[in-house]
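Quick notes on the structure that follows.
One protein chain is absent from this view; the other protein chains keep their places.
As written, the chain order gives the labels A, B and C, with residue 1 at the start of each chain.
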Amino acid sequence: MPNVTFDQAAVTVPVDHLPEPKVLLDGVNLQLTERRVGVIGANGSGKSTFLRLVNGLVQPSSGRVLVDGADTVRSVRAVRRTVGFVFTDPLSQLVMPTGREDVELSLRRSVKNGAERRRQAEDALDRLGLLHLADQSIYELSGGERQLVALAAVLAVEPAVLVLDEPSTLLDLRNRELLRRTLAGLDQQIIMSTHDLDMALDMDRVLVIDQGKVVFDGAAAPAVAAYRALCLASLDAQEAQP
Amino acid sequence: MPNVTFDQAAVTVPVDHLPEPKVLLDGVNLQLTERRVGVIGANGSGKSTFLRLVNGLVQPSSGRVLVDGADTVRSVRAVRRTVGFVFTDPLSQLVMPTGREDVELSLRRSVKNGAERRRQAEDALDRLGLLHLADQSIYELSGGERQLVALAAVLAVEPAVLVLDEPSTLLDLRNRELLRRTLAGLDQQIIMSTHDLDMALDMDRVLVIDQGKVVFDGAAAPAVAAYRALCLASLDAQEAQP
Amino acid sequence: MRGHGFLLANYVAGDSLVHRAPLALKFLLVFACGLASFVTVDWRMSLGMLGALCGLFLLSGAGPKRLWGAVRPLAAVLLVIGLFQWWQLGAPTAGRIVLNILVCVVAASLLTATTPVHKLLDGVVRAAGPFKRFGADPERFALTIGIMLRSIPYIAGTFADVRDSARARGLERNPRALVLPVFITSVAFARQTGEALAARGLGEADDEAED
């Protein structure tokens, strides 16, 4: 497995109306070498920021993030060749008018031959049962169909590390199961954030993030339990308030 | 409760690269008078299309949809005054920079006086406990807060029917619970699609849509069971295939 | 990027003199600055105007950060123009041209930073009122302007987002992957916004009225 290392990585951004910069992620120290790593936590806790660090979409304000020894800031290009990224919102990822074109675009870098590229693109779409939608405008697909197309576009290039930011939000029961099976069948390392706790339970290691800090790091079941406890505590706190 | 009537409503669209127009929804006949109606089904089955028919965002290609007797095509404005619509992604719904301004925008048509509008907007935000976030940029709100602000903007004009298209998919455990409680406290008729089957179980009546047809219509528990069965069947069919 | 004042500073709640000044007066100021930039012949006059406007801006409590935020997107353009005109027409003229542009930008930002959007819309509705008899619909006209003002930073933001998604897939050198999506996302945003308005019963033509 590849080795993703967080070395005191922190992310802060200045905010217009605040005197102090806002801390999105606070000095994270980790080595991820498991095959399936889950990231869970509340809305706004910092999950997406964490994942974006892995392929250099967000750069650490201090500290470093290394993928197999390559620094995500200094060797972005090498890192991006290793790390595939699936966004939560498929529309912010799909950039071409149709699914087929989008998958082919993904393959441009690795497959030079046009016919071969086309074949591989159709293959990738077919694996998720999307071939019949290949030429439909992505804006006329349903939400779930779009999310699957976005997934296909990234899976097509078979990156060594696959980072998925809540990949199942728009999926139905069946496609969620399909995604689970697809991910189970992959050899790559997978780092995935999710609000779907059943999916988190499949992981080999789960991180719970809260307010920019990793507050739990361990096996799936206790991690999910820890997260549930966090939620309940904050709901009760709110109940008590008014 | 208001009465939403589907009278042989069908939606078909021509697709460029297909010889036949695509059928998104196939002659639906229904009367919805229950207080909480759930809509569940696979990705691409036609849920969003169904919901959009209710407030005229999609027009039936044949047949009619009536809300309290008003045709969604001929009397769109009247229908839209009665029916509020909440999208999956609150960012695509909030069109102004802050919650306050967005709610005031909602009220523009009904309240001409600026001061009065401001008062009503604050009222609407306060009812959902959001007043303290009124002037914060919508980009700085958490996912759950954003969804609730979007809800407040829709509720401000006091629609009699509230249509929600997968409102909880982007939310974490806590915010999902918060949304559930908020919805439970509303007097309006609610028609909601969701992939969260726990949420579907709260409903008084649940429709299962499959390939543009309503294939089940009844109480929540059997509906969810029927949908599960459908999913399993199609997964097994796929397993058997290759 | 999305949420930021780009070219036009975002509204800042406040109770300053500028906040309380009538909208018409603030608009007149913007309009006059647009005209003045063609009348002023001396860079010192432009500098004076710019100083006064910046003073007003800071007086409103919107803060220097916001001011800089609004001007920053133009910094590169202004630098290029400044150097080019310096070479062509000499320093005083170059200075005047650049300062005049800054005057316009700061004046427009002064208006948007101290006027909440709905007041701006109300103002447009009133101003467009007389055109009603020619079939104009002031409310929809104002709404369109409101969306346009909000779209400028959004489009600037899509440039950044699109670069992100191209990068995430290692396509940062592919011009197709960088240019086309900006337009596709902008159109998608337009339709999304339109639908969001329609769903709330805003922006549709009166179906009860003459049709």
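The working rule: a contact is a pair of C-beta atoms (placed from the backbone, for glycine too) under 8 Å apart; a residue touches a chain by one contact, two chains touch by 3 or more.
Simple rule for what comes next: contacts and distances are computed from a predicted model.
Missing from the rendering is one chain, named in UniProt as "Biotin transporter" (options: "Mannosyltransferase", "Multicomponent K+:H+ antiporter subunit E", "Molybdenum import ATP-binding protein ModC" or "Biotin transporter"). In the complete assembly, the contact with the undisplayed chain comes from B:Arg64, out of B:Arg64, B:Arg127 or B:Arg180. From the set A:Ser61, A:Ser137 or A:Thr182, the residue in touch with the chain omitted from the display is A:Ser137, counting the whole complex. Considering the complete assembly, chain A touches the hidden chain via residues 96-98, 137-140. Taking the complete complex into account, residues 7-8, 27, 30-31, 33-35, 37-39, 73-74, 76-78, 80-81, 84, 88, 100-101, 104-105, 107-108, 140, 143-149, 151-152, 154-156, 179-180, 183-184, 186-195, 197-198, 202-205, 207-208, 211 of chain C touch the chain not shown.
One rule holds for everything that comes next: only the chains that are shown with their structure count from here on.
Distances between chain centres, each the mean of the C-alpha atoms, put C farthest from chain A.
Chain centres here are Cα means. That of chain B falls 34 Å from that of chain C.
In the complex of the two chains, the chain C residues touching chain A come out as 4, 65-66, 69, 161-162, 164-171, 174, 176-177, 180-181, 184-185, 188, 191.
The residues of chain A lying in touch with chain B in their complex are 15, 41-44, 88-89, 129, 135-136, 140-145, 148, 166, 169-178, 195, 197, 227-228, 231, 234-235, 238, 242. Residue ranges of chain A in contact with chain C, taken from their complex: 16, 55-57, 76-77, 80-81, 84-85, 87, 91-93, 95-97, 105-106, 108-109, 139, 153-154, 157.
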